[in-house]
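For this depiction, one protein chain was excluded, whereas all remaining protein chains were kept in their positions.
The block that comes next holds chain A.
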Amino acid sequence: MILVGAVSEIPVGESVRVQGQVAIAVFNVDGEFYAIDDTCTHQDASLSDGWLEGCAVECPLHAACFDLRTGRPSGPPARKPVRTHEVVLVDDQVYVHETIGTGVPAEVVGAGSGEIR
């Protein structure tokens, strides 16, 4: 598990970047924490620098939007989802349990986006 920091250090609407096997972005959405791969699947940009809108983050470069709960892009220009990672709170500390492997489940790619669109 990767220590992200104290809950108090990541205010609502803020995000931080931590280094796992790859960079991971951690977001505080109204007290709920979410973690996804930090690098946009479209082109090289850091999603932790993105704009948080509800449970989605908008890439700071091209405005590709990813659902923080599923990692799925809500539409172009991104075509592939980002991985999501489990967030664990212990004693007011935020930890990320990194999803191992590059495994984006095949059925996620391009499938079922109708519900998001």
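By our rule, a contact is a pair of C-beta atoms (placed from the backbone, for glycine too) under 8 Å apart; a residue touches a chain by one contact, two chains touch by 3 or more; residues count from 1.
As a working rule, contacts and distances are computed from a predicted model.
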Select, from "Cell division ATP-binding protein FtsE", "FAD-dependent oxidoreductase", "Cytochrome c biogenesis protein CcsB" or "RNA polymerase sigma factor RpoE", the UniProt-recorded name of the complex's unshown chain. "FAD-dependent oxidoreductase"
Looking beyond the chains shown, say which of A:Gly5, A:Gly20 or A:Pro60 touches the absent one. A:Pro60
Which positions on chain A touch the chain that was left off? 43-46, 48-51, 58, 60-63, 75-77, 79, 109-111, 113, 117
